[in-house]
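Every protein chain but one is kept in place in this view of the complex.
Now for chain A:
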Amino acid sequence: MANITKKVSWSSRADESSAAGEATPLINGSEKRQHDGEVRGAVFQTGRLSNVDLEEITSDEESHRGHPKEIPHNEKLLSLKYESLDYDNIENQLFLEEERRMSYLGFRCLEISRWVICGLIGFLTGLIACFIDIVVEQLAGMKYQVVKENIDRFTEVGGLSLSLILWAVLNSAFVVVGAIIVAFFEPIAAGSGIPQIKCYLNGVKVPRVVRLKTLVVKVCGVICSVVGGLAVGKEGPMIHSGAVVAAGVSQGRSTSLKRDFKIFEYFRRDTEKRDFVSAGAAAGVSAAFGAPVGGVLFSLEEGASFWNQMLTWRIFFASMISTFTLNFFLSIYHNNPGDLSNPGLINFGRFENDSVAYYLYEIPLFIAMGAIGGLLGALFNILNYWLTIFRIRYVHRPCLQVMEAMLVAAVTATVSFTMIYFSDDCQPLGPEHTEEYPLQLFCADGEYNSMATAFFNTPERSVRSLFHNQPGSYNPLTLGLFTLTYFFLACWTYGLTVSAGVFIPSLLIGAAWGRLCGILLSAISATGSIWADPGKYALIGAAAQLGGIVRMTLSLTVIMVEATGNVTYGLPIMLVLMTAKIVGDYFVEGLYDIHIKLQSIPFLHWEAPATSHWLTAREVMSSSVTCLNKVEKVGTIVDILSNTSTNHNGFPVVVSQSDSAKLCGLILRSQLIVLLKHKVFVELARSRLTQRKLQLKDFRDAYPRFPPIQSIHVSQDERECLMDLSEFMNPTPYTVPQETSLPRVFKLVRALGLRHLVVVDDENRVVGLVTRKDLARYHLGKHGLEELQLAQT
């Protein structure tokens, strides 16, 4: 009895096959129409579920095929696939009893274990970052060495087109591996993962986003795509990895590996898990950029609904530990153990003291650069938006996705090679060998091809050399061409089915045009020596471009400041990011928000849309709510739960008095399933007095993968039994009257992380239910308030 996992088939397979059943609407009161055979069969196997529909026309769904209600995918949809997380504690009797039993000492222990978990999260995240870094460095080093030797040989004897093919094939090979594991094993691991983590912290349960399998695929995938020479970075995936680590560690078990360590059981619920996930995301940022404070601010900016001082302090602890771990292991790897001063996966390097100087008259220039960054960022986002729509509509089969990734890899190599081949920009080799893989090609002996430092390198190194190389190591034409090609390559690459981040490519594009600006400025004013350092402008350009694309503000400023290790640049970077955001927002949203929208995720922003005050709860809510009685027949419950057309997750519990049914509580689908599983029926309790009472532990054991209703067998006899819900339901659900305005409802749901908000009339009768999707569908479009439509995806 201790471990339910043993008894039910909780495997992911079972749960996928019932995706239509489980991964569904939290909207109570919405019914959905099933169109079999139309949707991807792999995900939806709705056929085997019984379609017991009450009122609507599911039987003649065939006739609906050509119905205009089927529209091409666009951004104005909300998917039914996404549920809310239960951030609000279910304060039922069991919970209260347990809390009351716990002594002061018990709470102290919990607090301590929270700290321990945060430490572990930081440690493991740092280890993963270290692993990725080392493997990428080794593999990329090998690849570039092979290609370089090949190019050197063929420059002499002829046949450089063979080198080109070799390079393209090597790239494609790595990328194909990465794309296959992502496309076929864990599609959620595609992309940077930041949008998904943002959604998770926002309260959306993105299926499979924090699983161990996702982590493995993510790590391998990012290694493959970076080594494969795509225009990507490994920083975004680090954040996702940190989040997965956090979600795993805090639960003290792995459902995928079927191991339960029997620790941290108290934390097996969404509220606690969210806090740890935000710590994990922070640890990821901190490992990626060597920016612990930036990490904390990132998870506050993107995730937390309200500021919790103790939580923030714990998050900071996790971030610090993560940076420390990464430093420590990298120092061992670099053969000077104990040197902890070289943090971050991407290390922008220290700016020399004389080059950090900036003067008042440069501020307008920085702001102008911010505006350019905003414009270019908006262009990037718009292009990527169209590309992503195309991809969702037409390139949705896994094999096509793999093929696309392969082609992008090959083209990236080709373009890079052509650029290098036709570049006439030769620079003398520096004494300290900053160029890792200098390509000579047609340059004079003792010189290297300057274009090759930008293209024939991992993106991080390119960024660093753009920041720090001597003035004069690039000529303007090289930088211009590089910016242009890399801009389109990066834009094309983001959104492929490989796990890869957009941070580094953005920085690289920005650094290239920023450096170009610096060079041009110093060319214009021949006298001023202050203009002479193009590295400074490269940094500002990088900040502007990144800000223009992702539109983060506070955390990005701090991350940039920390990654350069130079607080002197705080002001210009802040100004630049502000300008970039203002300019960019005029045209289009940030890249992450675009992708969240395109995935039809019901994301709640900070505030309700500005012009929504005239809407009230009555108009917002879903109505005709399926309610349960306090003592309900098992058969009724089973029927309601297995009705695929009304796949609700929360059910108001009512007591019928004379003619009216008054609200007395709220119960969740997951709780009902556990109750059914354990057969907590009134009749059985009477007959077996000795039966063990159901405890909170039983619910926790089932968390987070509750079995689908189909896997629970209820016999005919049992259907006639009764179930007493009073002990398990949440007797104090949040309710609002019908006249409550939308912003007020919104605030309540957003701030408290509610999943269901019951709308009642003046006699406390249930009239409707407000859920995340009811609120998320309003958004401010070009023509005022618009409403998103619900759709099956």
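Convention: a residue touches a chain if its C-beta (ideal position, glycine included) is under 8 Å from a C-beta of that chain, and two chains touch if they have at least 3 such contacts; residues count from 1.
FYI, contacts and distances are computed from a predicted model.
One chain of this complex is left out of the view, and of "Osteoclastosis associated transmembrane protein 1", "50S ribosomal protein L20", "DNA primase" or "Mediator of RNA polymerase II transcription subunit 27", the protein name its UniProt record gives is "Osteoclastosis associated transmembrane protein 1". Screening A:156, A:659 or A:717 against the full complex identifies A:156 as the residue touching the chain left out. Checked against the full complex, the candidates A:254, A:568, A:629 or A:793 give a single residue touching the omitted chain, namely A:793. Of the residues in chain A, those that touch the hidden partner chain are 27, 29-33, 35, 38-39, 69-73, 77, 80, 155-156, 158-161, 164-165, 168, 390, 392-397, 400, 403-404, 407-408, 410-411, 414-415, 417-418, 421, 441-447, 600, 611, 614, 618-619, 621-624, 767-768, 773-774, 784-785, 787, 789-793.
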